[in-house]
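Can you keep this structure in mind? I'll have questions shortly.
A single protein chain has been omitted; all remaining protein chains appear in their positions.
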Amino acid sequence: MSKTFKIGGIHPSDSKLSRGAAIEVFGLPQTVTIPVAQHIGAPAVTCVAKGDQVKTGQVIATAAGFVSSNIHSSVSGVVTSVDDVPDAGGMRRKAVTIQVEGDQWAEGIDRSDKLMSSVTLSAKEIVEKITAAGIVGMGGATFPTHVKLSIPPGKKAECLIINGVECEPYLTSDHRVMLERSEELLVGVQILCKALGVEKAYIGIEKNKPDAIAHLKGLVSKYPGVEVVPLKVQYPQGGEKQLIDAVVGRQVPSGALPIEVGAVVQNVGTALAVYEAVQKNKPLIERVVTVTGKSVKTPANYLVRIGTPIEALIERSGGVPDDCEKIVNGGPMMGRALSNPTAPVTKGTSGILLMRTKEARRPAATTCISCAKCVAVCPMGLEPYLIYKLACKTMLAEAEEHRATDCIECGSCSYACPAALPLLDRIRLAKAGVMKIARERAIKQK
Amino acid sequence: MEKKLIISPSPHIHGVDKTSRLMRDVVIALLPAFAVSVVVYGVNALVVTGLSVVSCVLFEFLIQRYLLRGPLTINNWSAVLTGLLLAFNLPGTLPAWQIVMGCFVAIAVAKMPFGGLGRNLFNPALVGRVFLLISFPVQMTSFAPVTRAATDAMSGATPLAFVKEALKKGMGLDQIMPDLPSYSDMLFGFRSGSLGEIAALALIVGFIYLLWRKVITWHIPVFVIGTMTAFSGILHLADQAHYISPLFHLMAGGTLLGAIYMATDYVTSPMNTRGMLIYGVGIGLITILIRVFGAYPEGMSFAILIMNATVPLINKYVKPRRFGLAPAKR
Partner (left out) sequence: MSLLLSTILTLCVLGVLSAVILYVVARKFKVYEDPRIDEAEAMLPGANCGGCGFPGCRGLAGALVKEDDISALFCPVGGAGVMTAVAVYLGKAAPEREPQVAVVRCGGSCGNRPRTNTFDGASSCAVMSSLYAGDTACSHGCLGKGDCVVVCNFDAIFVNPETGLPEVDEERCTACGACVKACPKGVIELRRKGPKGRRVFVSCISKDKGAISRKACNVSCIACTKCQKVCAFEAITIENSLAYIDSNKCKLCRKCAPECPTRAIREVNFPPRLVRVAESEAKVGTKAEVVDVEPENK
């Protein structure tokens, strides 16, 4: 029996079409649009103005507070505007648009391929560098990494878990990073261990990536304390709480953070970014993005500068196929459908999925037949059918009682529902409503 | 871009399960048992089953179309399934008008007034059966004799009824043992009983199919059968002369049909495994209680209906195992 999480879970077809496509450097676009809010927390404050010359890697917006992140220019050129532009969902948000001119990098960035494996900095210096480099969780949650690395007083980290699960169907960017950037990744893991002051790091990888497991297993002997943990394929194993349960068998208590059980989880892409930031002084200005879909001509993994229009990536992979009716930013389970393909790639964009018409449309919803499949698959042990019904009637107090806030929005319930009810749509609403009430209550109590 | 993109919240993919597919799978799983009943009871089985299925679908269609005026739901196969299950619970000799009446009760009383599929409190097929059993006890318990040398003596009484009768007369089990159908006969369907319950093996084949297709989980059938085995086993060990063996309880009567196909009805069973445990154990206990100590020889239908009534309560108070609520271990 291989390891996995204990409650619920589903097994969608993994459809990793771009599994074998090596990471391809996308190159420079003509313009980039870099939003100031690419992370959870306060949007960064711009420090450039229209007409300014910027270099690659230069800070263009500074973190506004602790839970926030620096934003760097991913190209060199001229700032053409600092204005509200429509994001992938059509909402207007502040972004810096830069016209690309050449590729001049800011001083101090080491662009060579040489592996720098010796970690000389102290934990504090490492966290400072990560903060400066604007690194956020690259699995899609985009939580600022330096916040995760700052252990709250009274708590102690015992182990680091690297998320190489990539349980979302279609996506392969982490898989390719593990294969092609393995040494850098492992140094990144060691840096993270040092920053946290832990001895032990696990890299959790699902068994549908046997090449990555074998490759990393062959390398870890050089890196003491790092262990590769093969995991049974099951969605949503990449969920932070599920991964901790799968790898070390501890369940994060309801409403608490992973540090409660002594674990810190970081994504593979984040570990690579940490290596580049700490060893090479390179801020987070590019990332690996999978472009895929059943009818995409050439599914691929691109190394893309942040701010490149999503449209350009699709164009490189053969353009939008005729039968494509939905474009998803991220994976098919948790990604967001986008209405504006001109929106840029951001720090959290792990993949672009082009779905065909027959996949894009949801099946027509019928009535709940109490089959309990949603309860069986819920990885948090909730009762989705019940929260759904409560949400439809906006009975938020009851929804809170039934732990709507524990929902991780993995979508397993909607996936499994034979009546095709939009369970998660409503549950998400209930969760947001309950959290709002809870916040108001907390303010009142103060 | 000319084409309008579709936007919807995640997830963007959906599993293969559909209500109609699940219902159709249960119907498919029942086909082996149906085949056995046709072999054993001949054309009667065909007529009863056909009439039952057709009238259930027709009643649902009429009610949906002319009373509720909602979208048609007969294409989700649930009415077919109700008709099939009801027929499986009837003797092959039942008059046609009684069958139609049973279907009417199943659909028009037990199912549609609650709002149709998904909202009914009791298993419709069982309500139909119990209604018929109480209204027409004679017709409902007289079965055509199964012609096979060894079972001639039974003259159409089900094994359970035969045992009950004998015990009432003060006979010991050892006296009647030779007259009971052998276990292999019960496995292959050579015994008296309702259409669908006679062939244990066919029902088990269907169970395996349902498990393979992930239509149902193993929980409820195993809890029901486990409880029945344990309870009847204890009784049997205590007094072998008056309490028949657990294996007989499992093979005879509607145990398998009930545990696999009726107790697992989605709508009327609990929503999580803990609830299923209570529900399954309850069904097992009540069935044996009725069979051994009650007036009726068979108690599966009553047991399921009684436990159906407790399901809303179970769902309210028995919650699934939550993530992160177990005592933290470090």
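The first chain written gets the first letter, and so on, giving A and B; residue counts start at 1 in each chain.
We adopt the following convention: a residue touches a chain if its C-beta (ideal position, glycine included) is under 8 Å from a C-beta of that chain, and two chains touch if they have at least 3 such contacts.
Worth saying up front: this structure is predicted, and the values here are computed from it rather than measured.
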Options A:His11, A:Lys50, A:Arg92 or A:Arg441, residue touching the unrepresented chain: A:Arg92
From A:Gly225, A:Pro253 or A:Pro422, residue that would touch the chain that is not displayed: A:Pro422
Contact with the hidden chain (one of B:Pro9, B:Pro113 or B:Gly226): B:Pro9
Missing-partner contacts on subunit B, residue numbers: 4-9
Touch residues of subunit A, complete complex, unshown partner: 86, 88-92, 336-339, 360-362, 422, 425-426, 428-429, 432
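The rule is short, and it goes like this: only the chains that are shown with their structure count from here on.
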Distance between the centres, which are taken as Cα means, of subunit B and subunit A, whole angstrom: 48
Residue ranges of subunit A touching subunit B (in the complex, touch as defined): 7, 10, 12, 169, 241, 245, 250-254, 256, 260-262, 320, 325-328, 330, 332-339, 341, 353, 355, 359-363, 366-373, 375-376, 378-383, 385-386, 403, 406, 409, 411-412, 414-420, 422, 424-425, 428
Subunit A partner contacts - residues on subunit B that touch it in the complex: 1, 3, 5-15, 17-19, 21-22, 76, 78, 116-119, 217, 266-273, 319-326, 328-330
